[in-house]
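A protein chain is absent from this complex, but the other protein chains hold their places.
On to subunit A.
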């Protein structure tokens, strides 16, 4: 049985639009290999529950987190945002991806508030990766994934 999920093309278009709108940096997101296991990542997740059940995760390496937060807050390159602002910015990225993924999938469903962790996040065992974007931005890994609930 096939599991309904956004295509990589849909997901990439959405992430690219979001980056242009909110981060506003001229550097492009580029395709990349999956991040190495030993690269520490910030992870943000939202879940969608209802007619469609799934989870969206956005993972970024620390340099990307700092640059994204600077871009979203309009900070200069020499300004370091605090950890709360970084968590807020990364949470908003996953909220926007999650809300748009929810809109692409059959409804009705409910979007959770984002959860952000400074480190790897434990994914529920019933969730399976359906779509993944492995990207790099300003030389730092960026990963966006959609996971769907495995049918019972």
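Everything below uses one rule, namely that a residue touches a chain if its C-beta (ideal position, glycine included) is under 8 Å from a C-beta of that chain, and two chains touch if they have at least 3 such contacts; residues count from 1.
Everything that follows uses one rule, which is that contacts and distances are computed from a predicted model.
Asks: Which listed name, "Oxidoreductase", "Response regulator", "propanoyl-CoA C-acyltransferase" or "Nitrous oxidase accessory protein", is the one UniProt assigns to the chain that has been left out?
Replies: When "Oxidoreductase", "Response regulator", "propanoyl-CoA C-acyltransferase" or "Nitrous oxidase accessory protein" are compared with UniProt, the left-out chain turns out to be "Response regulator".
Asks: Check the options A:49, A:85 or A:117 and report the residue that touches the missing chain.
Replies: Touches the omitted chain: A:85.
Asks: Which of A:100, A:131 or A:148 sits in contact with the chain that's absent?
Replies: A:100
Asks: Out of A:5, A:18 or A:41, which residue would touch the omitted chain in the full complex?
Replies: Reading the full complex, the residue touching the unseen chain is A:18.
Asks: Take the complete complex as the reference. Which residues in subunit A touch the chain that isn't displayed?
Replies: Considering the whole complex, subunit A reaches the absent chain at 17-18, 20-22, 69, 72-74, 85, 88-89, 91-92, 95-100, 102-103, 107-108, 111, 113.
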